[in-house]
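What you see is the complex with one protein chain gone and the rest in place.
Per-chain residue numbering starts at 1, and chain names A, B and C are given in the order in which the chains are listed.
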Amino acid sequence: MRKDKLKIVTIGGGSSYTPELIEGYIKRKNELPIKEIWLVDIEEGREKLNIVGELAKRMVAKEGLDWEVHLTLDRREALKDADFVSTQFRVGLLDARIKDERIPLSHGIIGQETNGAGGMFKAFRTVPVILDIIKDMKELCPNAWLVNFTNPSGMITEAAIKYGGFKKTVGLCNVPIRYIKLCCEVLNEKEENLFFKFAGLNHFHWHRVWDKEGKERTKEVIEKLYHPEKAVEVTGMANIKDLKFNYEQIEDLGILPCSYHRYYYITNDMLEEEIKSFHKNETRAEVVKRTEAELFELYKDPNLNYKPEQLTKRGGTYYSDAACELISSIYNDKRTSMVVSTKNNGAIKDLPYDSIVEISSIITSNGPQPINWGKFDPAPRGMVQIMKAMEETTIKAAVTGNYGTALHAFTINPIVPSGNIAKTLLDEMLVAHKDYLPQFKEKIEKIEK
Amino acid sequence: MRKDKLKIVTIGGGSSYTPELIEGYIKRKNELPIKEIWLVDIEEGREKLNIVGELAKRMVAKEGLDWEVHLTLDRREALKDADFVSTQFRVGLLDARIKDERIPLSHGIIGQETNGAGGMFKAFRTVPVILDIIKDMKELCPNAWLVNFTNPSGMITEAAIKYGGFKKTVGLCNVPIRYIKLCCEVLNEKEENLFFKFAGLNHFHWHRVWDKEGKERTKEVIEKLYHPEKAVEVTGMANIKDLKFNYEQIEDLGILPCSYHRYYYITNDMLEEEIKSFHKNETRAEVVKRTEAELFELYKDPNLNYKPEQLTKRGGTYYSDAACELISSIYNDKRTSMVVSTKNNGAIKDLPYDSIVEISSIITSNGPQPINWGKFDPAPRGMVQIMKAMEETTIKAAVTGNYGTALHAFTINPIVPSGNIAKTLLDEMLVAHKDYLPQFKEKIEKIEK
Amino acid sequence: MRKDKLKIVTIGGGSSYTPELIEGYIKRKNELPIKEIWLVDIEEGREKLNIVGELAKRMVAKEGLDWEVHLTLDRREALKDADFVSTQFRVGLLDARIKDERIPLSHGIIGQETNGAGGMFKAFRTVPVILDIIKDMKELCPNAWLVNFTNPSGMITEAAIKYGGFKKTVGLCNVPIRYIKLCCEVLNEKEENLFFKFAGLNHFHWHRVWDKEGKERTKEVIEKLYHPEKAVEVTGMANIKDLKFNYEQIEDLGILPCSYHRYYYITNDMLEEEIKSFHKNETRAEVVKRTEAELFELYKDPNLNYKPEQLTKRGGTYYSDAACELISSIYNDKRTSMVVSTKNNGAIKDLPYDSIVEISSIITSNGPQPINWGKFDPAPRGMVQIMKAMEETTIKAAVTGNYGTALHAFTINPIVPSGNIAKTLLDEMLVAHKDYLPQFKEKIEKIEK
Partner (left out) sequence: MRKDKLKIVTIGGGSSYTPELIEGYIKRKNELPIKEIWLVDIEEGREKLNIVGELAKRMVAKEGLDWEVHLTLDRREALKDADFVSTQFRVGLLDARIKDERIPLSHGIIGQETNGAGGMFKAFRTVPVILDIIKDMKELCPNAWLVNFTNPSGMITEAAIKYGGFKKTVGLCNVPIRYIKLCCEVLNEKEENLFFKFAGLNHFHWHRVWDKEGKERTKEVIEKLYHPEKAVEVTGMANIKDLKFNYEQIEDLGILPCSYHRYYYITNDMLEEEIKSFHKNETRAEVVKRTEAELFELYKDPNLNYKPEQLTKRGGTYYSDAACELISSIYNDKRTSMVVSTKNNGAIKDLPYDSIVEISSIITSNGPQPINWGKFDPAPRGMVQIMKAMEETTIKAAVTGNYGTALHAFTINPIVPSGNIAKTLLDEMLVAHKDYLPQFKEKIEKIEK
C-alpha cells in the first residue's frame, strides 16, 4: 500500500525560497497527503528559519490544512522516517557566495556560482555536508527520496549518488523551466503543444523543440532569440542583454544553449560586465543578499500569509515549484516529463555511463527515466565532455581534499585561466573559506604560513 | 497547420487483420480526421481484398462516417500524398509460411516464422519488396510515416531505415501488449498502475515492471508465471503450456522474457512439440491458413458490419489496434508509452548505435523517443547481441543475394544447427521460394542443376 | 636492479607437458638466470610428479646447469618468493575430462573440454582452486607473474583477474601458434615475413595475415585451406578432415577461424564424428589418457634425458614453449609479439572493457600490450559476444555456486541444446563431479535425493 501520510523534510528550511515551496505543496494539496513538513536549519540560520517558518505556518493555516509544520535545528529528528527530503542549504550562507564571486573578479576572473571557480568552491564546501546528510538518511530514512536543489546541483547529485551511494537522489534546477517558457513565448505556442528534449549537465545543457506537427522548431527559436536583426522582444528575462550570443556560432551549433553557456561562449563579454558589477558592489551575490534581506522583512509581517510577489525577482523562481512537482510525480507515478539531474546510463552517448547528467526524463514512482538523447555534434560534445571532466575532478577534490586535484580542476575549467594565476586564486579562496573546508585543513595551514 | 484530412494507406489491405484495423480507426474517429482509407493488394490477393474491403466499407457505413474506402491494386495511386502507410503484406502468402515452417521441420529443425530459418526466408522475400515500396514513397509521399507490421518486423524496419533510408519508419508488434496484459492479470493491477520497460529486438525482448509505489514487481511476476509450484492460472494464453521455461534459469535472468524466447531458452522442448504438429499437419502456418479461410467465409456475409469475434484467435490480436494507436499518437502528439521498433541511438548500450531495437518509447509527433534502458546483464546481453548480428547478416544477404552471407546468417542463428545440414536446408528453401527471391536467382539455378 | 636469480614455480608440475617446459627453459638458458624450478602437485599426482620430476632433473643435469629442481606437494613452500608461477593443473585429472566429454555425448551433446558443457564444468572445478592459489600468491609472492595455461585458459584468466584481483596474470594457449605455422606453410613464407593479428577469446579467436609488402593475404589463406577444390595439403594437422568448414560461410566471414570454431560453425558434423568416437571409446580424453600413460612409461626410463618425440602427439605442443617464451619476454622486456589472454581495455571494441580477451600483444616487462583490433563484422561480432557472455555467466556460477546461473550459462551456450535436456545434463554432471564442486554441494545433495 502506498503511504497515505507523508513526512517531507527540507534541509535549509530557513531559505528565502521556502514560501514558494509551501505554495507548491498547497497547489498540490489534493495530490499529496502531507502530514508533516519539517524545516531544518543550523544555528546560524535560526532567525531566518523562524521568520520563514512562521510564514509557512500562516500559509498552511490560511488554506485550512491540518499539516504540521515543524521548525528544528535537529536534523536527525527531522529525517527520522521521512518520505521525501529536499535540500536547499548554502554552506557559509550568502557571504560565502559573495566571496565565490568577488575573489575571482578581484583577479579579473569570472567567479560564477555554479560551474566557475565560485561554483567549484561551493562544491568543496557542500559535498562533505551532503555526504553527512546521506549518512544520516541511510540510517534514519533509507527509503526516502532525496530531492536536491542545492547548487551546484549536478555535482552535488553526482557526489550523493557516486560517493554517497544514495541512489534515490534526484537533482533539480529551474533553468530548463525558464527556457521552456521562453520557447513557448517566442513561438507563441502553449507548453503542451511543444515537445522538448534537453540534455547536458546542470547549468550546461542544450535543448531542441518540436511542435505538434512533428516539425522541429529549434532553428526558428534560435533566430527569434539571437538573430541580430530578427530577434523578438521577450519577457521573462530581466533584459534582452541576457540573451546575447555570437549569432553565427549559435546558428552553427543548431541547438539551443542555456543562459549559463554565455560564460563559455562569450566569456570575455561576460567578464567585462561582471567586472563592472564588481566595482559597483553589484555582483549577483550582493544583489541577492540585499533582495533576501528585503524578502525577510516582508516575511516578518504577521499578516502575510501567501508567497509575496517580490520572491519572483530572487532568481530561483520555479525551483521550489519544480521540487514539489517532482515529489508529486514520484508519489503519484505521474509520468510527467521533467528535466532533472539523474544517472546517464547511456542516454547521452558522449558522457560516461555512470555520470549524472541533466536530461528530459519521464518521472515515475521509480524515479526519473531519461529519454534517450544519443550523440552531440562535435563542438557541443567537446564542451560537455570537458565540463563533465571538470565536475568529476572537482568532486574528487572535494572528497579527498587533495590540493593538486583541486588545482587540476581549476586548470581544466575553460573559464578559469590557468597558470600561476589559478594557483594564486585557489590559495586565496581556500584561505577565505577555511571554516567550511575541513578536508583541506592541512594545506590551508601551509598556505597561511 | 496540422493536416485536417488524412489519407491512410494499408499495403496488404486484403489481409484478414484489416477489420481490426478498421475497428481501430473507428474507435479513434474523434482523434483522427480520416478522409481516405486505401487498401492496396496485388493481383493474387484481389479476391481477399474485395471481400475484406467490402466488410471495411460496411463497418465504416454502419458508423455513419464519410470516410472513403478505396480498394486498389495500384500501389502508386494509393501512395500519392498519403499521410500514413501501414504494411501488413505477406510475400508468397500463407503457402510460403507453410514452407518456412515445414521444410526446416522435415530436417528436424525449428522453422519459426520470425527469427528462425523460416523468418530469415521471410526476410529474404520481404526486404526487396519493402525497399521497392520505399522507392515509391520517397517519390509520392516523402513526408508520410511508414508503420510496418509485416514480419519479421524488426528486420524489415531495419532494412527500411538503414538500406532504404526512410527515417520515418516505425515497426510494431503485438507481443509486448500481450505481456502487459498478462502482467496486469497476475499482479491484479490495472494497466495504468504499472510502469513497464521493454528492451531488446522484435520477438526477442525482455521487460521489467514497477508498481505505483515504485516497487519493482518483476521477480514476483516471474514467480507467478513460471514457478513450478507457485505459478498461477492465466487467461489470455491459449494454455499454460505456452509459458513453460526452466524456472531456475528465468529466476537467474531476473527480467521477464517474451514467448519467443522459448525457441532459444528451451529449444529442444519446443522442437519436440513442433515436430508433433508437423506430423499432424498442424504447424502454426497450417492452422492459421485454415483459420483465415474460415474468417474470409465470415467476412463474405453481406450483413456483417463489425469485426467478428473469431478474428481474436488468429494470433495477431492487438496488432492492428496498436498500429491505429501509433498513428493517432503521432498525429496527435499524444506522448503515449508504446513498445516499438525504432533506432537505438544508444538507448540499449549493448547494441550498435544505428541498430533498430524494440523498446518502450514515448510516441510524439516527431516519432518514437526511446526511454533509456542501459545495459543488460551478461547472459541476456550475449543473446540479444547474437540475435542482432543474425538480423544484420540476414538483411545483408536479403539485399545482396550473397549465398555465403545467407549461409553465415544461418550458421550463427542459435536455433539453426550449423554444418552440412544448414547448407542442405538453405539450398532446399532457396529452391522452394525461388519465385520470390530474384536476388538469389543465379545461385538457385546452380543449385537446381 | 633486475633480479638475477629466478625462482620459477609450476603448479601441476606432474603433468606430461613438463618435459617441454624444461626443454623450453633449457633453450633459453642464456636469457633466464634460473636458480630454482619448483614442480608442485597434489597427493593424487605424487607418482606422476616423481616420474616427470626425475626426468626434468636428468634433462637439467645433461645440460650441465646448476638449476635446483624441487618436487613438492607443499604449494606454499614453493610459492614463497617466486618470480614466475605457471599453472597447468587439472582438477580431477583426466578421469574428470573423460566425464566432461562422455556424459554430454551420452545425451547426444558435444562435450568439448574448453568451451562446451565439458569446458564449463572444468571451469566450475578449476575456478575455486585458482582463486585459492591467488590467495596464497598475494601473501607469499605478490609481485610474481602468474602464467596460466590451465584450461579453459581464458575463463581461468578472467577469474584470476576479475575475481582474484591478481592483475599480473597472463593466459596462454598453443592454438594461435599452430595457426601461425599453418599460414606460413600454405603461403610458403617464413614466420618473420608475415604479420599476424589475432583477436577473440581463448579457443574462439580469428586472425588476419599480411605479408612483407603490406598486402593482406587472409583471403588467399582461406582459399588454400578451405576451398573444396583449391585447398592444398598441409602438414601439422593430424589430417585434412580437421580443417573442413562450409567454405562459402568462411569466405563471407573473410577472416581466419581457429580449429575450435568448428564446434560452432559445423556443430552437427562435429557431433556426428564425436558420437562415433564415443561409441569406440575414443573420445579425445580417452585417447589422451592412453597417450599419457604411454608417455609416463617412457618418462620412467632412467636413461631418458630429453623430451621424447612422442609428446608432440599429445596435442599441447608449443604450449609450454609459449609459456617459456612469455616468461623470457617479460623478464627481458623482449617486446615480442605473442597471442595471449589479457585485459581487453578497449582493444576489441565489441567486448566489455574489463573482459579478458585473447589478442596479439607486444610482451613487455610490464606485461602484454594489446595491439588494437577495433570492430568485428556483425557475424563474428555476435558470436564472440555470446561466447563472452557464456564465459562471464560460467565464471559467476563457478564462484557463487548458483544453480540457476549455471543453468543459464548452459542455456546460452550455442553448442549446448537448451530445455529440459540442459537441466538433465547439468544435474548429471554436477553429481558426477561432486567431489570437486564444493560450491554446489547443497544443490547436488538435493539432486541426489
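We take it that contacts are C-beta pairs under 8 Å (C-beta built on N, C-alpha and C of every residue); 3 or more make two chains touch, one makes a residue touch a chain.
A quick note: this is a predicted structure, and the numbers were derived from the prediction, not measured.
Asks: With touch as defined up top, name the shown chains that contact the chain not shown.
Replies: Across all of the complex, the chain we cannot see touches A, C.
Asks: Among the options A:136, A:189 or A:269, which residue touches the chain absent from this view?
Replies: For the chain that is not drawn, the touching residue is A:269.
Asks: Can you say which of A:219, A:284, A:335 or A:381 touches the chain missing from this structure?
Replies: In the full complex, the listed residue that touches the missing chain is A:381.
Asks: Can you name the residues of chain C that touch the chain not displayed here?
Replies: Listed in rising order, the touching residues are 1-2, 193, 195, 197, 210-216, 330, 332-333, 335, 337, 345-349, 353, 362, 364-367, 369-375.
Asks: Which parts of chain A face the unshown chain closely enough to count as touching?
Replies: Residues of chain A in touch with the missing chain: 246, 248-249, 251-253, 264-270, 378-379, 381-383, 385-390, 392-393, 396, 402-405, 407-409, 411-412, 414, 417-423.
The working rule: only the chains that are shown with their structure count from here on.
Asks: Could you classify the connectivity of these chains, where an edge means two chains touch, as line, ring, star, complete or other?
Replies: The chain contacts form an open line.
Asks: Among all other chains, pick the one whose mean CA position is farthest from the mean CA position of chain C.
Replies: A
Asks: Would you indicate which pair of chains has the most C-beta pairs in contact?
Replies: Greatest count of contact pairs is found between chains B-C.
Asks: So, what's the distance in Å between the C-alpha centres of chain C and chain A?
Replies: Spacing between the chain centres: roughly 55 Å.
Asks: What parts of chain B, by residue number, touch at least two of the other chains?
Replies: Correct list: empty.
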